[in-house]
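Only one protein chain is missing from this complex, and each of the others stays in its spot.
Our next item is chain A:
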Amino acid sequence: MSLRLPYFATAALSGALFGAGLYVSQMVDPLKVLRFLDFTAIPAGGWDPSLAFVIVPAILVMFVALRIGKTRQAPLFDTSFHEPGQKQIDARLVGGAALFGIGWGMSGICPGPAISLIAFQPDGLWFFLVAMFVGSLAGGLLSPGGSQRRPEEAVA
């Protein structure tokens, strides 16, 4: 990480694009997300498929970026790409995703919107945010190797 200013500016630009995208797509609104997750509304015609129209273009843009990345030895401002290393599909992956699914279905809030909602301060937000942080810390303690594991490589 020799080029520190461009590196941090890139993090800021990426975060800003992400926050703008969450607002413009309305995924920052938990009620909107819940209207996607409510499949019982499909027969009555009240279902809101917007979330699918957010995630598909996002995947396509990232897919192209990954292709471009494949033609390069390293990213612009670091010495290597931090490729997620884990490959196995195990109980931790499935169990973690299932627990997250319950939390997401209860609230309509996933981590990105949870943090961007700090900009709008809806009542009760900090109950969710503090609990999410505590839950993440607890999960980290249960990770194999715990704190010894290099966190960069533990993140999908």
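Everything that follows uses one rule, which is that a contact is a pair of C-beta atoms (placed from the backbone, for glycine too) under 8 Å apart; a residue touches a chain by one contact, two chains touch by 3 or more; residues count from 1.
Operating definition for what follows: contacts and distances are computed from a predicted model.
This complex has a chain not shown, and the name its UniProt record holds, of "Hydrogenase 4 subunit B", "TusA-related sulfurtransferase", "Sulphur transport domain-containing protein" or "Acyl-CoA reductase", is "Sulphur transport domain-containing protein".
As for the chain not pictured, it touches chain A at residues 1, 6-8, 10-32, 34-35, 37-41, 45-51, 53-66, 68-69, 72, 74-78, 80-82, 84, 86-89, 92-112, 114-120, 122-125, 127-140, 142-143, 147, 150-152, 154-156.
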